[in-house]
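This report concerns only the one structure given below.
The other protein chains are all here in position, but one chain of the complex has been omitted.
Take a look at chain A:
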């Protein structure tokens, strides 16, 4: 570890200014270095900050002006993007959009005011440096009091370290899209399916998938990872200490290149208090899913003097991160087994409607109505699937849950459900189904203890950040791709061939994300907030990453309040790089020089 590791220099306003109005201006120094990453399973060279990966936790204060000197010690160009921070676009750190990047040997000085609080992170936006280890955490202390209490806090930063360099992973995926998928269905699975479901349904299921040339196991493009917590593998066992009875704030950050995690701490209920840095009305959950690049702040209160395992399973159950909360170093608790890998269903292929119609028809024939359906706990069995064909391979359990969510706000075609009055559907209320998954989706999560699994629908802003108003217009973004060629795109056009999305300063844009692929995409708009329309009106949560599950349509709204040009992309590294990426240009707005208060806050330049 280098001595330069984070030396904050506090420059207090001089003279007679009372402390209340003193603008803090702190300077931080980061070096971008080649480092060695040891996951316990393998050791590789990678990229880090101030000699380590992850880099140091940057602790800012809301209201301060920060100066960050970033020195590039690599032999290639680099950049740092401050993920989730609201700042002038020249400071956003995306080569080719915000600036030209930081060349080898150069020091670039970022200067921007900190106008928010919460948990965020930073990472390189150049090539595959982020998957190669170039990431770190940002914690911003708020000016005012927070609406929740805690006695101590830990950053829990997850990543999915892989023995291959990012560029090699990309190349392998282009050569063979299923290169890393070691959960494919095999002849052995075929035999066991024939055994449990019969020959004909099994053959028909395989034929349906083969007809599309798609795989129900296509959930994680990159397997073979060792998930890390704060740079430590499952055997190194990152440990957070506590005194029994204390309230611990865990700042979860998913800095993975490609991996969604399902997180739980067996024996402890978790209270979600922040999502993507913004306070939400507390939700008690047993487990939650964190999409790539999201953050969740969670409060737990272990009362007993014993160890608790912090367990983060990858969405397709190919790997896990593990840490421990304990009263003393060295204590451990039982580490759970990985659960069965899920399988995608035809619903995830965007065929839910076809399938659902058949299902619904069968139900009507069976003299059931949707109202009783929702309340009856869904005794749906094979008998409902009269057409059998498309549904034969479906997971009937999750199917059942899906069926009960016919009032879901998020429907695969998105058309008719917009603006529905959710309260009017109390009679067929959703209990366990998550409306942010296609009805019948194989990805719909369930809690390990059959308890509460967080849904996007549960997120309500603590205090609305913006007044609620009608969007001025809607922009449809179809998330598209060609898995066989490993090309990912928006509206069928990849970044290299696309025109920028042009927004007008001052408008409120409604984005309609239609996921036409079979993968979940964590969509990240730089520079401006994404207000997730989850039916909570003015309490719709404010986020910087919106995960759009396969076969679903999700709406977000953005107050276009940041002039300049910004990146907008899927945060799965290899999807962004193969084309699911756009430049957003915000036209108009206050003169940027004026906005910089006449000083050089915006200027940040190479020294």
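Here is the rule we go by: a residue touches a chain if its C-beta (ideal position, glycine included) is under 8 Å from a C-beta of that chain, and two chains touch if they have at least 3 such contacts; residues count from 1.
One rule holds in what follows: contacts and distances are computed from a predicted model.
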Complex member absent from the view - protein name from UniProt, among "ABC transporter permease", "Copper resistance protein B", "Cytochrome c-type biogenesis protein" or "Carbon monoxide dehydrogenase": "Copper resistance protein B"
Cross-chain touch to the chain not pictured, restricted to A:170, A:258 or A:433, is A:170
Out of A:447, A:487 or A:585, which is the one that touches the chain we can't see? A:487
For the chain not shown, which residue from A:70, A:263, A:567 or A:586 touches it across the whole complex? A:567
Can you list, in ascending order, the chain A residues touching the missing chain? 77, 94-97, 100-101, 125-127, 167, 170-172, 174-176, 179, 182-188, 207, 210-211, 213, 224, 482, 484-485, 487, 494-496, 567, 577-579, 581, 583
